[in-house]
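All protein chains but one are shown at their positions in the complex.
As written, the chain order gives the labels A, B and C, with residue 1 at the start of each chain.
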Amino acid sequence: MLRIAREPIDPKAVEARVLSENCGGVVTFLGIVRERADDGRSVNGLQYEAFDEMAVSEFETVAAEARERFGNVNVAAEHRVGELRVGEVAVVVSVAAEHRDEAFAACRYAIDELKRRAPIWKKELYVDGGGEWKANACNGT
Amino acid sequence: MLRIAREPIDPKAVEARVLSENCGGVVTFLGIVRERADDGRSVNGLQYEAFDEMAVSEFETVAAEARERFGNVNVAAEHRVGELRVGEVAVVVSVAAEHRDEAFAACRYAIDELKRRAPIWKKELYVDGGGEWKANACNGT
Amino acid sequence: MTVPTRVRVLAFARIAELLGAREEELALGPNPRVEDAWSALAQRNPELTVLKPSTRAARNGRIAAFDEPLADGDEVAFLPPVGGG
Partner (left out) sequence: MTVPTRVRVLAFARIAELLGAREEELALGPNPRVEDAWSALAQRNPELTVLKPSTRAARNGRIAAFDEPLADGDEVAFLPPVGGG
């Protein structure tokens, strides 16, 4: 359900993977490369890398947890790796459910847990040169 | 920011209207015609109509409220009218923000308030003939 | 001699179906209120009567109470409970 992408992501293709006959609500999250890092520094872009197999299996666990918590939801995600410029899509998480309550809740859960647990790393590439690997808050379990 | 559409909606076009230079998170909700109504009856589709001008101005108010509550968020929506078949997109709400917290919260707020307040009406068209106008829960203010 | 107050009525969803029209012109008596436009419709279409408690009115695009006065040229819309999304 998680795909690691080496080329630009098409969010519509991720959405298409979750649609089913009786889904009434689809919530899709796009994570996009911002021109400013959280500490205010300007970036040209971000560099991502992943431990593909483990990221995929960790996200399978996350999707299973989402179904346990929120019922019959379909979850799909795609995370890009390599060098991304400002404005490019780094991650897409899409969830379809019968009703919007579960779609919102499960999409939020899936992106939060993906960020917290999936073995994926991000380096900020600064406009004024250099770069730094940045961890998300609340790493690990 | 709300567009009433007489033709099929392209969610990507709605999303494109909210993207801006420093947005890091975009949350998009799609409302899709389900094959079963809430009471379990099978439908061929839904028929929507709108009081266009008032729906548009009501949604402007909703978007302004979202900015008051959740800060600097961009909000766009599109609602289709006419006859829709099962699986077609009835409504899209897209919100971009610097961070995902606000994007999720504002998108949820906008779709909830659109459903509650926008002068738009829905008729269920049953497989076994006939149809019924259906109100959302918690109508009015 | 009394000059009628002409208003344009917009109807939606079930109300429009009962009226057989989404729009019509009404000529009301002097100093009319939203109420009077509704009554004129309900007189011709008694089935509307039971819908009144759930119907909201808008005058010139803004929600209006049933006792709000109408002026010549106003647009009055009758809105059933909404069901968008």
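One rule holds in what follows: contacts are C-beta pairs under 8 Å (C-beta built on N, C-alpha and C of every residue); 3 or more make two chains touch, one makes a residue touch a chain.
Keep in mind that what you see is a predicted model, and the values were worked out from it rather than measured.
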Shown chains that the omitted chain touches within the full complex: A
Which residue of A:Arg17, A:Arg67 or A:Lys123 touches the chain not shown here: A:Lys123
Residue touching the undisplayed chain, where the options are A:Val91, A:Ala106 or A:Leu125: A:Val91
Hidden partner interface residues of chain A, rising order: 31, 48-51, 53-55, 57, 79, 90-91, 111, 114-123, 133-136, 139-140
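Please note the rule applied: only the chains that are shown with their structure count from here on.
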Chains contacting each of chain A and chain C, listed by label: B
Centre-to-centre distance between chain C and chain A (centres being mean Cα positions), rounded to whole Å: 50
Rounded Å distance between chain B and chain C, as computed from the means of their C-alpha atoms: 27
Residues of chain B touching at least two other chains: 31, 111
Chain C residues counted as touching two or more neighbouring chains: none
